[in-house]
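Note sheet for the following structure.
Only one protein chain is missing; all other protein chains are in place.
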Amino acid sequence: MRDVGIGIVGYGLMGRAHAHGYTLAPRVRELNVVPRLRVISGRNEAAVAAAARRYGVEESTTDWREVVARDDVDIVDVCTPPGAHAEVVEAAAAAGKAVVCEKPLAADYASARAAAEAARGVPNAIGFNYRRLPALALFHRLVQEGAVGDVLLWRGSWLSDEFLDPDIPFDWRFEKRMGASTFADLGAHLIDLALWTVGPIAEVSAQSETFTRTRSGREVDVGEASSALLRFEDGRVRGTLEVARVCARRPCDFSVEVNGTRGTLRFDYERLNELWYGEAGDEGRFYGLRRIRAEHPSHPYAAEWWPIGQGVGYGASFVNQAADLLERWPAARWDPDLAHGAQVQRVCEAMERAAAERRWLSVDEVE
Amino acid sequence: MRDVGIGIVGYGLMGRAHAHGYTLAPRVRELNVVPRLRVISGRNEAAVAAAARRYGVEESTTDWREVVARDDVDIVDVCTPPGAHAEVVEAAAAAGKAVVCEKPLAADYASARAAAEAARGVPNAIGFNYRRLPALALFHRLVQEGAVGDVLLWRGSWLSDEFLDPDIPFDWRFEKRMGASTFADLGAHLIDLALWTVGPIAEVSAQSETFTRTRSGREVDVGEASSALLRFEDGRVRGTLEVARVCARRPCDFSVEVNGTRGTLRFDYERLNELWYGEAGDEGRFYGLRRIRAEHPSHPYAAEWWPIGQGVGYGASFVNQAADLLERWPAARWDPDLAHGAQVQRVCEAMERAAAERRWLSVDEVE
Amino acid sequence: MRDVGIGIVGYGLMGRAHAHGYTLAPRVRELNVVPRLRVISGRNEAAVAAAARRYGVEESTTDWREVVARDDVDIVDVCTPPGAHAEVVEAAAAAGKAVVCEKPLAADYASARAAAEAARGVPNAIGFNYRRLPALALFHRLVQEGAVGDVLLWRGSWLSDEFLDPDIPFDWRFEKRMGASTFADLGAHLIDLALWTVGPIAEVSAQSETFTRTRSGREVDVGEASSALLRFEDGRVRGTLEVARVCARRPCDFSVEVNGTRGTLRFDYERLNELWYGEAGDEGRFYGLRRIRAEHPSHPYAAEWWPIGQGVGYGASFVNQAADLLERWPAARWDPDLAHGAQVQRVCEAMERAAAERRWLSVDEVE
Partner (left out) sequence: MRDVGIGIVGYGLMGRAHAHGYTLAPRVRELNVVPRLRVISGRNEAAVAAAARRYGVEESTTDWREVVARDDVDIVDVCTPPGAHAEVVEAAAAAGKAVVCEKPLAADYASARAAAEAARGVPNAIGFNYRRLPALALFHRLVQEGAVGDVLLWRGSWLSDEFLDPDIPFDWRFEKRMGASTFADLGAHLIDLALWTVGPIAEVSAQSETFTRTRSGREVDVGEASSALLRFEDGRVRGTLEVARVCARRPCDFSVEVNGTRGTLRFDYERLNELWYGEAGDEGRFYGLRRIRAEHPSHPYAAEWWPIGQGVGYGASFVNQAADLLERWPAARWDPDLAHGAQVQRVCEAMERAAAERRWLSVDEVE
């Protein structure tokens, strides 16, 4: 078995989560390669060294360009704040490395598109990890199988309390240039699920509000509560999206639901191993929704993990993502790729502009 | 104890529900009056006679003007389709009767305003029954008591499957002139709760779609799936609203949630005796939401019903409404009144127009 | 339509609930008779008079024998504490009245058997109201239809906090002779559901504990927490039962579940309009339980109430019970009858004795 060297740029939560993914991928799936966590980079020398030890990475560096330059690194995995993604992606692609980039691909569409363009010649992937949860992969599969018929409505929401306290000091998450908008930071996952499951979004109307407008004396230009109305390209499908970070005692509660001509599917991240399904044509005596335990051996990913009823957690999404990537190594296209990441970013930017310009905006208008 | 004579116009579901309310009101509350269900009207003679027997009403008639004209009728309770409300309200007020009118007050704002105006001289009430559920009354009380602090966000949604089947034949519900828009028919309840709990709505953006555009060869001009973004007058409060009738195996699932500076409150009609509450300042070790059983004797209405844990149903909302009205009889102002009903209708119409005109619309623009 | 006169003995919660049932029965079902609440009795003259007004009963008396004696009373409905049931039942039957008796039929099996025997010549019914909830009636129907196959296991539990506070003063509920044991007071409902759905119970082992052994200086001889193991007569079916009154913040949470060769059914009273059903042979991709909304028009009782999704409450169980009784008036046998009530009491007493004697006890041993 051949080694595949991985270099991680950024040692925050996402760096840890991606390292976790590579560490466990060979434990859940028979792979032809052995992932080696060669190096991780970050600006604080002591902190990144500690992270390397904790995450199980062989070496650390304060210079991300070193990660990109190393011969023993095959895949550069970009886990910096969003605004710093594009530069690393471009450098890595220029160095001929495969690229995995956390979402959102960038803090604006122009950068996202440029990064995707730059990476066209190398294997590249965007990190929409939630797709890799068994329940959300099953959600997608059931829609593909026609379980809901033709989709009519899609709705997604993400409620957290992370910005509720006005005394949280300023950091990069409050600065759009670096942290991306809330439409992009939280919404990108939801939009990815919408595009993946339903199809392209044509038009949006949106609003966004920031309740605490300065922190640590600096202006906050990131929305704390943003919402949008959606029209999809395909037929008459409509949708709604809400992302909010000021919802007390809602840690990270996201939901997606589709209603189609034949059925309803709903996922609540609060119960991440479950899926709710209702079939319009089902017997009247069973009227209601089924609570599917998305852990049956026939479900996506499930057989690789634990016996039914045991449940996986957040970490499994990164493990499954890493396994999906490594399984196709070397060569092959990855899915979703950075071009898809750029499409998601385009929708995010359409929402940002629709909110700012107070009008319905076609996603095509974003260039 | 003095009798108060009630005449009901319309014998459909709402006629039945209102009759149920008057029948049981004296069973849950000590009243100074005895409600007498004198007469009910409807166009089909046999059917309205059968309804009178079933609902416990003394007499029936096919002429609603007879209800309005009778000396032994003190309160005219209007339960016709929305488009027929205003005429009855106006006639009843002209005859000096007190008026109770089901929501929405009318199918358009001009009619609603005219009806409210006409009824100014008599006791008048609009039928937002869900307010009278213990859990929603407690929701309102907790907001008033400051349990969520200053409101930042409000969201409401109503998902049903009543229009999903394209083979349902045309009836008045599919005709806006008579059945009112879906923003008004389902949304009015949600908007009432928003106005009551949070305050006036200033601006909206909206969309609406009809998937089955003809039924029985007639055009359907009522939305099947409508949604809106809201900005409230009071400060920066934002909101979202969705009303949809094409959601398989979702019979009548409505939810409202507010997020404020100090807490979160959520109600799901699927579990109508419960309320979810989270307090931002609560101990970390108890992080999460409380599931309040809205049946404690200290809760609104609860002590009049059953011991804690037993639960009430939909019907209780009409009983509590009737008790609240009869308790103030004779004289007194009722709350909410038709003027409030007109305000709700104004917001509905703002949403309809915002959807049609594809732009943000100030509620003030609706006249 | 013929009047049927009803006299209620006892004006506590059960008197109110039964009056509520007779009041609304004609509102939910087309009946050939008109129930008339003629009289209600109780020892406190002012209180029973107030109750008569509140419950909608024509007259009140402090002498229950007057209720039994009145010519205009056809049905004597017994709502006293359990220990006082038998005497009233026997007097009513001797007077040729039909008898409806709240559960448990008596505080001991000998009295229960004697009362059932005495009532053999008149229409008689025992008040297991929860059977009449749509969801529990559907539970029974689904078992009858074979939805779970052959029953293997049954479990029931009832958790409340009503006796948790040691400072609650002594009243008749703490005295077995009058209030019956906790096996009988709470357990009777569960045992009724077990016998109705699964079949006779053959043998039991049990335990019972009282944590607060004196109240107001008097000895408490009623269990606060009692549990039992069950073996049914039919084949190898096993069961468990727990009834406890010291469970903080559990107001009245009862559950029943059966597991059979083909499926599982579960009911939680906390969500009384729902039923959980899982089918062993269902597709793997749908693995899990369905949450049935027990409000579909095809479900028992449901079409008589509200549209699907609206939900009924505790009160509906008494209304449906009254309708089921009145529908068969005059004549006919009622189901369940007092003989069944005595069988339930026999099982309760078997549990009491098994707990006291610390041994497995055959229900047959109770005489």
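Letters A, B and C mark the chains as written, and numbering starts fresh at 1 in each.
Operating definition for what follows: a contact is a pair of C-beta atoms (placed from the backbone, for glycine too) under 8 Å apart; a residue touches a chain by one contact, two chains touch by 3 or more.
Since this is a predicted model, take the numbers as computed values, not measurements.
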Touching the absent chain when the full complex is considered, from C:Ala225, C:Val256 or C:Cys348: C:Ala225
Of the residues A:Arg2, A:Arg54 or A:Arg218, I need the one that contacts the missing chain. A:Arg54
Touching residue (missing chain; options C:Arg38, C:Arg70 or C:Arg155): C:Arg155
Extract the touching residues of subunit B with respect to the undisplayed chain. 138, 142, 274, 277, 284-293, 295-299, 308
Absent chain, residues of subunit A that touch it: 13, 17, 19-20, 23-24, 26-27, 30, 54-56, 160, 250-253, 269-273, 293, 295, 305-316
Spell out, residue by residue, where the missing chain touches subunit C. 148, 152-153, 155, 157, 159, 161, 164-165, 205-207, 209, 211, 225, 227-229, 231, 236, 238, 240, 242, 244, 246-251, 259-264, 278-280, 282, 287-289, 358-360
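Note that in this section only the chains that are shown with their structure count from here on.
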Centre to centre, by mean C-alpha position, how many angstrom separate subunit A and subunit C? 53
Could you tell me the distance, in whole angstrom, between the mean C-alpha positions of subunit B and subunit C? 35
If you average the CA atoms of subunit A and of subunit B, how many Å lie between those two points? 40
Among the residues of subunit C, pick out those that touch two or more other chains and give their numbers. 293, 295, 308
